[in-house]
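Structure first, commentary second.
Every protein chain but one is kept in place in this view of the complex.
Going in written order, the chains are labelled A, B, C and D, and every chain counts its residues from 1.
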Amino acid sequence: MEILVLNGLLNGLIVGGVYALIGLSLTLLYGVLRIVNFAHGEFVIGGAFVAYVLYNSLGIPPLLAMPLAAVFFFGLGWAGYFLLIPRLSRSDDPEIMSFLMMYGMSIALAAVMLLLFEADSRSIDYAFEPISMKVGLVYVSTARLVAFGVTLAMSAALAWFLFRTLPGKALRATIMNREAIQIVGVDVIKLSAFAFALATAIAGVSGVLVALVFPAFNPFSGTDYAIIGFIVVVLGGLGNPVGALLAGLLYGLAEQMSTVFLPQAMAQIVGFLILVTVILVRPTGILGWRAQR
Amino acid sequence: QTDAPIRIGMTVSSAGTFALAAQSGERGLQIWLDDVNSRGGIDIGGKKRKVELVKLDDRSDKTLVPRVYETLIKDEKVDLVFGPFGSTLTAAAANATETNGKFMVIWSASADSIYRQGYKYIVSATQIAGTLLGQPAVRALHAMGVKKIAFAYLDEPFPASLTQGAIELARKLGMEVTMEEKFAKGTKDFNILIQKARASGAEAFYPTAYEGDQMTIARQIREANADFKAVYLVYASQPQFLQQAGKDGHYVFSQTLLHEKINWPVTHGLNRAQMMERYAKLFPNAQYTADFQTILAYGAGVVTEQIISTAQSLDAAKMKEAALKLSGKIVTATGEYEIDETGKQFKNEFSIMQTTPTGLEVVYPPPVATAKPIYPVPPFSQRK
Amino acid sequence: MHRVVRNEQQPKQAGPAAGALAPPVLELRNVDVAYHGDIRILQGLSMAVRPGLITGVIGPNGAGKSTALRTFYGLLKPVVGDVLIDGKAVTGMPPWRFIEHGIALVPQGRSLFNELSVEDNLRLACWTFRRDKARVAEALDRTYAQFPMLRERRSQAAGAMSGGQQRFLELGRALALQPRAVLLDEPTAMIAPKAASEIYEFVRELPRQGITVLLVDQNVRQCVRISDHLYVLELGRNKIDGSAQAFSEDSSLRDMIAEWIDYRIDA
Amino acid sequence: MAVDEAPSAPRAAERRAADRIYYTLAALIGGVVSVYFVLVPVFELNLAFHFYLMLWITMASAFNVAAGFSGYMPFGYVAFYGVGAFTTAILVKTLGFPVLLALPFSGAAGIALGLLFAPTLRLSGIYFAIVSLALASICRLVITNMPEHITGGSFGLQLGSRAEPVLSFYVMLAVMLVALATFLWLARSRLGKALRAVRDDAEAADMMGVNVARVRLHGWLIAAFFPALCGGVEAWYTNVVDTETAFNTLITAKTVIYAVAGGLGTITGPVIGSIVMVWLDELIWRQFPLLNLLILGVATVLLVLFLPRGIVGTLLRRRPQWRRYIP
Partner (left out) sequence: MSASIRVSGLVKRFGGLTALAGVELVAQPGEVLGIIGVNGAGKTTLMNCICGIYRPDEGRVMIGDRETTGLTPHEVAKLGIGRTFQIPRVFRRMSLIDNLLVPVLNRSEPDVVLIERAESMLERMRLIDLRHNFSEELSGGQQKLLEMARMLMPEPRVVMLDEPFAGVHPTLCRFMIEQIESIAAAGKTVLLISHDLTSIYQLSHRVAALNEGRVIAEGSVDQIRSDAAVIEAYLGA
């Protein structure tokens, strides 16, 4: 039994780390741009496919694929921003319209991936040497440990950027007052494009991690990740990166630990119940400051 | 002298859960069409009529299916229909075709409950009933000497009914079922499930889901260093599984209908080798080789041809009558055809395979076996 | 004799004020502005902000004062007409580029980053030259010297200060980059009288530091008192404009706004 | 701004004229719609297509009560639909109810679920949306984990030979008409005004004497009732109910897309949005079997980019004075 529990804890942290990273990028997008990016999951899966292609046609291993995916998705996000977002701000309720648009985007991206990769599940047939390591009493796959390391490093870097550098503060300031940030001379369009591209890049890298942590993916698994991302974002408190990190870990742990003690089919309920109860008790999420409307 | 072609309606999923399987099946049907039409068509009342496929998209969406079948029947005026892929969609389609009085050939829906609804015009031409589907594997494992077995399954009609049948048989054979757990759709991580199966003391692990999940399970079993004496994954001999899973799939048991080592003495239609030849000719660019969905649909085409020429009519009731009359009298590339009056299929049993480092072998049933099963499988630490 | 222009297409300004001959720092030329669709809020409006002066803008509610100010600063784009800086058309230039031209804005309503510290708010004001560490330090020092109260609260969250203090921070932020001109929209609305008079005194001193001011205010009395040049807007048009002298000497002008001026009593 | 000053007597006349136009338009549209749908089975048009068209009109309009009138974005709207579908299926299949008797219970189940979810009404924005999504998943999982002899397990329930396509079609028509009439009433009623006030600023409305919690609940229950009814009728129409499809997020998504396409906040918006989008969807699906999803996605994106307020919303934004004529 204690092996099971240990396994649950360890894997919970690892899986939670990936969730946290997806949540981080989503919360950045929502915070800075008020974009409810329903297509985020497709970006993630896109990252997984990039790693797949890089490995299968060029032999580039996933660890090296990460920076490449980051660059690729950054460019994609930058271009995507100018294509989509400026017009969006003209609507009465950019938040819901962004949801709708990104929903369309999600359908379209999934369809594109379907055309490129067909509907079946893929996995990258790459294994670290050794394939797993013994941590205390339990075996953990090397891929997962690597993924966890990357998650921690990226979260730390992102937190440093947002809280310690001026451009990071400018991004947060945009969350607080979008008109005022223009007045002090910040090119919001460039800044927003940067935020969008950054979030997309993180999503892409998360995709590579997803391919390492949950081996199989297909063009339609995006939505699952988008939903998890949203849960993490809301659980942590909107626009709050630290909250997203905590919430991701909490959600991952809850998911894994409940499978230890409950039938797997019931375990999913636990994750959702945690979300619902936390939000009903603390309507602004774990680290949310105030309700936003 | 040719007459107006026979129009067969069918939906194919362009997207969604069933897209790959549906398209795989469609290719099988195309082979049959190509074959019939090259022979001039089907003879009805002395006139050769070519066969034409009218396919529409159902996006794997159950709510779309009745509407599409209605479109096929009312707007496209098809003479009979083929079912969509899978039990879920087929159940939705059956209702629409039944109310419109059309005959439906089912090639992929195994769920027993469809055949309990009292539908009059459905026939499962090649797909064996769900509860019988998972039984050969249990028999095979029993024969190898497995005494304790752990089951896990995705909570979906096909895996659920397969596992139900398997568990029933396992108990009947006196095996101890150490775990019996279902998991919900969208479960992405099976680590704990695998650990639980190990902890239950099972010798064999029998988790059933669709390919993606099974790939993850195979990988995670290896990562967790979880040494079972046998692991059975239904889909592990699917070409795409073999291609993706690599070492993860070694020594895994699976089942299939289509493999170069499975050759039924056919009474009707092409045999496996001939079919595969046509496949290569018709689909030189298809990314995947044919799989068991392909042969299921092809076989269903062959059965349909016999039904039509026996009935000498496209009337639903007459066709059903003919279908029953033919029960037990046809062997296609997928195997024997045998139905009861509900349209449920009893034969066309799958063969059990094992993936060895050197390739797939048929390990059960003994008459078609090409190798002895490797049991217990070597522990991960001793594999290269 | 002071010329006064009433509601003409191209109002020339009245009175030989100090900077009358220098070209305007900022100018609206015949602009039409609409929020959406066809309803034009501003119609053929022309306004000029002369260097070294305080230009006041008054008018009834909904006259379009804030709209004009937002148009000046690129937050709204005119349907027709032009926005000019130093006589050069910059119509359509995004708001953040105005800083480069030495023009700062303190908008109606609050414009601080509430969760950031006072100092971070000021640092962000130095965004355009953020890489020039020495200049940023110099700007901060200067601002703190100007508003000692801000130095005391440099690490406090901006949102935790009182309304008056926040207003000073906004002013400090606008002035941190030593602009040539600031645009102020109702800087003392909802500010306690004592702080309000301090703000007016402060604004009055700005031209002496070489900073041109555009002041939109409903406190007509104070606005008239400190302005060198006045615009009266009504229904999105320039009803009248003239120098402060003109308003105080020309009886018809004086009478028109007398009623508005008389209303306020200041402490 | 350009409207001339009007003294009060002509204003009353003008108001009456505006009301006349409003009700004439409503009656006209309602009449045309009902006559058209009544004739569908008579002329043997594609029954399923029109059945789903009516279903989507009802769903999108009901969603509009939550989103357009009350300002909530229930991402888990499908929960009501799914529970409604299962209610009818269970009552018919396991308790042997006649379908027509079971349907009202579906509506009641929707209301019961609405009451159960009522505590979430104090959340707002994306918080509400995501919690709603989670609750819908919980509903699905609970039904999935219920004993197989009640809910049919993952395979779901089949109503077998009870299918009566034409009758269920007319029942759907009735549901749609009742729903539209309700929403038409709501738009002009005091409850409707209170709902919109609460949507714009709950605290201020509270201060104006509006019982915020009660008003929200009433709006919410109206929005919960109709999708549950739709779920029940659809279960009857297709004869198959399973958790996978009855709780499919695509149902929420379509509802949202159709409502928003037409424009939230008006009664005509979701109706027109549904008609246009369902038809467009059908067109794309027929013409481009391979690319249809791609095109649907791209079409949705373009819709948002070029008609961000929806069809009716854009019109009303350009012509604010029409707001009082168009239902």
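Throughout what follows, contacts are C-beta pairs under 8 Å (C-beta built on N, C-alpha and C of every residue); 3 or more make two chains touch, one makes a residue touch a chain.
Please read all numbers here as calculations on a predicted model, not as lab measurements.
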Displayed chains contacting the withheld chain: C, D
Hidden partner chain, touching residue among D:166, D:181, D:204 or D:302: D:204
Residue of D:93, D:196 or D:254 touching the missing chain in the full complex: D:196
Positions on subunit C contacted by the hidden chain, ascending: 35, 59-64, 66-67, 108-109, 162-165, 186, 189-198, 218, 220, 259-261, 263-267
Subunit D, residues in touch with the chain not shown (by the definition above): 1-6, 8, 11-12, 15, 190, 193-194, 196-197, 199-201, 203-212, 265, 320-321, 323-324
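FYI, only the chains that are shown with their structure count from here on.
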Separation of subunit C from subunit B in steps, with touching chains one step apart: 2
Closest chain to global C-alpha mean, per-chain Cα centroids: A
Pair joined by more contacting C-beta pairs (A-C or A-D): A-D
Whole-Å gap between the CA centroids of subunit A and subunit D: 32
Chain centre separation in whole Å, for subunit D relative to subunit C (CA means): 49
Subunit A and subunit B: spacing of chain centres that average the CA atoms, whole Å: 36
Residue list for subunit A, restricted to those that touch at least two other chains: 110-111, 114, 265, 268
Multi-partner residues of subunit C (at least 2 other chains): none
Of all residues in subunit D, those that touch subunit A in their complex: 67, 73, 119-120, 122-127, 129-131, 133-135, 137-138, 141-142, 144-145, 249, 253, 256-257, 260, 264, 290-291, 293-294, 296-301, 303-306, 308-309, 313
Residues of subunit D touching subunit B in the complex: 44, 46-49, 51-52, 141, 144, 152-155, 158, 160-161, 163, 165, 234, 237-240, 242, 244-245, 248, 250-251, 285-286, 289-290, 292-293
Interface residues, subunit A side, partner subunit B - complex: 1, 3-4, 7-8, 11, 15, 110-111, 114, 118-123, 125, 127, 131-132, 139-141, 143-144, 213-218, 220-221, 224, 255-256, 259-260, 263-265, 268
